[in-house]
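Sharing a structure, written as structure tokens. Questions coming.
Of the protein chains in this complex, all but one are displayed in their positions.
Let's turn to subunit A:
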Amino acid sequence: MDFHQRQKTDNIFRKIFKIAGLLIIGILGGIFLMLMYNSIAFFLHFKPADFLTDTQWNPGNTSHAEFGILPLLVSTCLVTAGAMILAIPLGICTAAFLSEFASKRLQTILKPIIEMLAAIPSVAIGFLGIVIVGPGIAKLFGIQSGLNALNGSVLLAIMSLPTIITVAEDAIHAVPLSYREGSYALGANRWATLFKITLPAALPGLIAAIMLGMGRALGETMTVLMATGNVAAFPKGFLNSVKTITATIAIEMGEVPYQTTHYFALFAIAAVLFIITLAVNLLGESAINKVRKFQ
């Protein structure tokens, strides 16, 4: 190939990669604009203040439809918080065990199994919730139906565990051996080294793991739709049925007439979800930067 030809192919490939990069930005921007456009259409019909303060989500009431996001938002937050309370300690302890204590043999068995957990479709996890976890919860607490927030939290915890474990394990594994040796050489035992040196050093990665797991839990739709009972009312606790933002959109989008207030309302709650996930990511990002200063 002569020089000009080489320069030409070089240029072509450069353009292809540039287009690929721009395409991603374009898609993200497009989704954002679509959400915003439809949300604005909604707020032309419905007062933003009512949207944020109304305590009822009752779009079917034709005479007086109510679109208060609060019960949905609280449901989403409750289920996600429950999932994280279960998944963060379990996930990080598993990651620490895998990286620091498990034998090579056990690692080669456990790691693929954990990754396989991520491959289970969310519908199948939903089945698990209806058939096993839900009835189990009902029996344990002596209530009629196990389709409630707790059920959703347990299932979401199961679903976010593989993400949290895999990312956290990588982060712990990446902590330089020299930190650990330094700690052992000072007479620290395994536990002190793990909790005071290795885990703090891995903190940026652990935060990333938690954020990714939380993103998964916030956005998960099918499982919570199947397992949480879908009652759009303020939950009083983990044993109440809830209807998350994602489940609401999935259930109602199929039935809603095109370009009605209700239709636009679903975009508005999707936009809120988008903003929450964005905020979670930014918070995680800033936490990571704060910790990085020490490394």
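As a convention for this text, a contact is a pair of C-beta atoms (placed from the backbone, for glycine too) under 8 Å apart; a residue touches a chain by one contact, two chains touch by 3 or more; residues count from 1.
By definition in this document, contacts and distances are computed from a predicted model.
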item: Choices "Phosphate ABC transporter ATP-binding protein", "Aspartyl/glutamyl-tRNA(Asn/Gln) amidotransferase subunit C", "Phosphoglucosamine mutase" or "ATPase" - which one is the UniProt name of the chain not shown; value: "Phosphate ABC transporter ATP-binding protein"
item: Hidden-chain contact residue, picked from the options A:A188, A:M222, A:I251 or A:I288; value: A:A188
item: Contacting the left-out chain in the complete assembly, out of A:A157, A:A201, A:M214 or A:I249; value: A:A201
item: Subunit A residues touching the omitted chain (full complex); value: 176, 178-189, 192, 196-197, 200-201, 293-295
